[in-house]
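Only a single protein chain was left out; the remaining protein chains are all shown in position.
Just so it is clear, A and B label the chains in written order, and each chain counts residues from 1 on its own.
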Amino acid sequence: MPKILVCYKWVLDEQDIRINPNDLSLDVSRAKGKISDFDRNAIEEAVLLVERLGGTVDALTYGTPAAKQSLKDVLSRGPNKVYWIQDPAAEKADAHVIATVLAGAIRRIGSYDLIICGEGSSDSYNQQMASRLAATLDLPAVTFTSQITSDNGTLKFTRKLDDCTEVATVSGPAVVSVLGEINHPRIPGLKQVLGASKKPSEEIKLADLGLSPQELTPRAIRKSVKGFVMSRKNVIFKDGDAAHKVAQLVASLAKEGLS
Amino acid sequence: MPGIFIFSENNAVAMQLLTPGLELKQVMQQPLCVIMAGSEAPEKFIAAGADKVFVLQAEKIWPEGLAVAIADLAASEQANILLVGGSLRGKNVAAQVAGRLKAGLSSDATSVSFADGALVTVRMLYAGLALCEEILTLPAVVTIPPRTFNEPIPSARLGEIKVVQGVAETRMTISDVCPIESEGADISAAQRLVTVGRGFREKSDLALAEDLAKALGAEIACTRGVAEDYHWLPIERYIGISGRKVKPELYLGAGVSGQVQHVVGMRDSKVIAAVNNDEKAPIFEAADYGIVGDIYEVLPLLTAALKN
Partner (left out) sequence: MSYLLTEDQQLIQKNARDFAKQYLEPMAVQLDKTGEFPAEVVKKLASHDFLGWFLPAEFGGAEVGYVSYALGVEELSRASAAVASIVVNHSSAAYAINRWGTAEQKKKYLPALAKGEKLGAVAMSEPGPSVGQGPEAVIATQQDGGYVLNGCKCYVANAGVADLYVVFGCTDPAAGAKSLTAFLVSAKAAGLEVGAKKSTMGLRARPTADVVFRNVAAEVLGTVNAGTPIAAELLAALAVAEAAQTVGVVGFAVEHAAKYAQQRVQFGRPISAFQAIQTILAEVSTNCYVARLAVYDAAALIEQGKPFTTEAAMVKLFAQRLGINSLVETLQIEGGYGYSEEMFMAKLFRDVSGTTILESPLEFPEQVIAASIA
């Protein structure tokens, strides 16, 4: 009957982000918020584990005040309770700050058998959170997990790495990150959405975590963000018969020094 | 000694990281050190430019279990920068080290430089939609994707080799290590690629692309749909945001529409060419050269023309 905590992030939907053509800056004005994609897998995996083995699932997030929109969304997906810390400075927080705040909150909330994160967030995709939390909380980290099975009460984590898979078994609590392929998050039904209102959410004040200003100072700062635009030659051959177009392409490749 | 440190559980990648390491060493005027585990000869790191090599020895060499040992070593040596090979294992190690040192970590940096007293990296945001310049305070950790840099050219050099005892992670046991069946060449190393997309009607039609690849001296790659939906090619051959990233000299897409998720995986290619019968296909915006035409007609003609 594991006691599980899922850490998730409320991010801007990258599909709504536009690039301003004049200066390549990002226009996020139309971007709606969403639970980061792989965090949805993390939530689903936690809920699936508890459906199989019993236990509870709590959720935790650190974000700007906009993250309040995530609370009902998360609760409708299965967790029993959600904790959240809101802070306007979260927008500029780097992975170090986020991990520091989350770890501080976890120490305050209590101990868990399993802490699950997505393998990386859909906005910055740093792929750091689980490992950082593990180091900060002095727990083992099991990252890039593609499957979790229970063998007589012992959890076994299959990890999918660049060139191999391996199975990790942990004695005691662990921090785990999961891959998107681990499951297909179910879409909440109407009753689950309504049921979310009956579940508790608790705000934790950042000031109550006793973190120093130094600890809350980002170590990585964004100096500039520019939309990526492909600027290629765009020399497209569309006139004439196929043989003609092929000859044109071959000539161009030769000019580039390619055969 | 305060310096620039390098770690990768893969020695070839560690060698590649000496290249940016040497640049940093030049600018910062600090020694360059390599942390390694395993039994390979540390001397080649010295030959390639390292001033000192720390050989970590532990009871069990499971690379990620050495994260604490690496962090402690970096701390005791007052490392300013730690460059880590950006394999999945490497990213795990790097983030654990950063967590332990309460340091910043820039992931998947495609460039790293030191200017005005700060470390500057460039990396992707929003699934490749944007590029971001990050400034990190020191000490800082950076993960760099394998094959971003080439190995430095070795020379006769002298340096220090020190064996260090490390305590490995004991709370985890690893078992059932199974290599992922990789059917064929590693496309991320190929200099030329012919990439097939859903413009092909049947699996047997891929022979047209294979003939072209032979004529070009290229490897075959594909889009995600061809691998994951059609299963015409193994998933190791698909290029995309969730697949392989490639930067060959020549990328030629045949029957590839050019969706953003695919283009992100190949956009650093030197020359991009495409053949597609839909002139509106997004690939043409991402290409240097293109032919609007039927791949069934164009590919054989192209193959023949290249053979001459």
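In this section, contacts are C-beta pairs under 8 Å (C-beta built on N, C-alpha and C of every residue); 3 or more make two chains touch, one makes a residue touch a chain.
Everything quoted here is computed from the prediction, not taken from an experiment.
The omitted chain makes contact with just one of the residues A:Lys72, A:Arg159, A:Arg219 or A:Lys245: A:Lys72.
The chain not shown here is touched by just one of A:Ala66, A:Leu161 or A:Val193, and that residue is A:Val193. Counting the whole complex, the residues of subunit A in touch with the unshown chain are 69, 72-73, 76, 187-191, 193-194, 196-197.
The rule is simple: only the chains that are shown with their structure count from here on.
Chain geometry summary: the mean Cα position of subunit A and that of subunit B are 21 Å apart.
Listed in rising order, the residues of subunit A touching subunit B in the complex are 14, 17, 19, 26, 94-96, 99-100, 122-136, 140-144, 160-172, 174, 180, 215, 218-228, 230, 232-238, 242-243, 245-250, 252-253, 256, 258-259.
Subunit B contributes residues 64, 67-68, 71, 87-89, 91-100, 102-108, 120, 124-137, 140, 169, 171-180, 182, 192, 216-217, 242, 249-250, 263, 267, 270-273, 279, 284-294, 297-298, 301-302, 305-306 to its touches with subunit A in the complex.
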